[in-house]
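Every protein chain except one is present and positioned as in the full complex.
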Amino acid sequence: MPELPPLPTISQLVFTGFALFTCASALGVVLARNLFHGALALVATLFGVAGLYVMLEAEFLAVSQVLVYVGAIATLITFAIMLTRSMMYGKTSPLNRQWGKTGLFAVMIFLALYGFVGSIPWADSAPAVLADESMIAALGVEFVTNYVVAFEVMGLLLLVALVGAVMLARDNN
Amino acid sequence: MVPLTGYLLVGAFLFSAGLYGALARKNAIAVLMSIELMLNAANINLVAFWRYGDTPADLTGQVFAVLIIALAAAEAAVGLALIISVYRERKTVDLDELDLLAG
Partner (left out) sequence: MQGSTWSDGIVGLLTGLGLPDMLALGIAYGIGAFILVNFGMVSALLLIWITRKAISRMQDRLGPNRLGPYGLFQTVADAAKLISKEIITPSQSDFLAYNAAPILSVFGVLILLAVVPFAPGLVGMDLNVGVLFVVALGSIGVMAALMAGWGSNNKYALLAGFRVVAQLLSYEIPMVLSILTVVLVTGTMSFGRITEFQSLTIGGFNLGIGWLGIMMPAAMLIFFISSLAEAELTPFDLLEAESELIAGFHIEYSGMKFAMFFLAQFVNAWVLSALMAVLFLGGWQGPGVGLPVIGPILGLGYFFIKSYAIYVLQQWVRGTFPRIRIDQMMYFAWKVLVPASVALIVVQAIVQKLPVPDPVIYAFIFLANIGVIWVVVTALQRYIKSATMGTKRSFEPAGLIGTMQKADTYAMY
């Protein structure tokens, strides 16, 4: 009699839930005919990814994800959808001519990644991380020591993006 | 404990879905949303490798993930501003109809 696989633990069940939720809403983003529903699916995906970060014990990242993506980016995208009246209620196909080839390509990429990921014996347990509070402090220290150049450049980039976005979107008339 | 493979597969799926959307959707905003999906896929991988690496005290993975989130914000702002100014000029954001440079 073959040995039965062990019962899934609660964390595995929760992970499966988050993973399925994330993947299903990601499909919703790319397949939705109504672009506003696509944006809502994007919000759901971002929340799912935030949940995965929590499971990976990166709470700070999870909250930043919700703050930046849901609070700013998703709202911006929804605004842009409404401002450009680009709803496309099923009158024309939301896909262009090359959707068939692209779909095949995407499926092949996924299968290749699947095979690649599956073929390597990854570690299935992880060492313990730092205690909560000290990890956030350590992350802050990293930003002002080892990665200070990247941090500063990112600040500059955000400034340039801010000015550029205002200049581009401004109505000259 | 969830094996690392699970996270990597979610990342791979998000990336493939985003790739499909970026290449096959007509609407410029839909393409932008698909790119956001791909950035998220990369982030999942970075954080997962950080967590399952030998030295979680080395926070490089998280640092890069934070930088990518900031980058995504900048990209979305500029991209949407471009889309809105294109819409003002051409009254469409359908990428198939933006063919001024096509011969």
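Order of writing sets the chain letters: A and B. Residues in each chain are counted from 1.
Operating definition for what follows: a residue touches a chain if its C-beta (ideal position, glycine included) is under 8 Å from a C-beta of that chain, and two chains touch if they have at least 3 such contacts.
All values derive from a computational prediction rather than experimental measurement.
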| item | value |
| --- | --- |
| Which displayed chains the hidden chain touches across the whole complex | A |
| Given A:Val66, A:Leu113 or A:Ala169, the one touching the chain that is not displayed | A:Val66 |
| Residue of A:Leu20, A:Met82 or A:Val148 in touch with the missing chain, whole complex considered | A:Met82 |
| Absent-chain interface as seen on subunit A, which is shown | 9-11, 34, 36-37, 40, 43, 59-60, 63-64, 66-67, 70-72, 74-75, 78-79, 82, 132-133, 136 |
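We take it that only the chains that are shown with their structure count from here on.
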| item | value |
| --- | --- |
| Distance between the centres, which are taken as Cα means, of subunit B and subunit A, whole angstrom | 7 |
| Residue ranges of subunit A touching subunit B (in the complex, touch as defined) | 9, 11-12, 15-16, 19, 22-23, 26-27, 29-30, 35, 38-39, 42, 45-46, 49, 52-53, 55-58, 60-61, 64-65, 68-69, 72-73, 76-77, 79-81, 83-84, 86, 88, 92-99, 102-103, 105-107, 109-110, 113-114, 117-118, 122-130, 135, 138-139, 142-143, 146-147, 150-151, 154, 157-158, 160-162, 164-166, 168-169, 171 |
| Contact set on subunit B toward subunit A in their complex | 1-10, 12-21, 23-30, 32-34, 36-37, 40, 43-44, 47-48, 50-57, 59-60, 62-63, 65-67, 69-78, 80-85, 87-88, 93-96 |
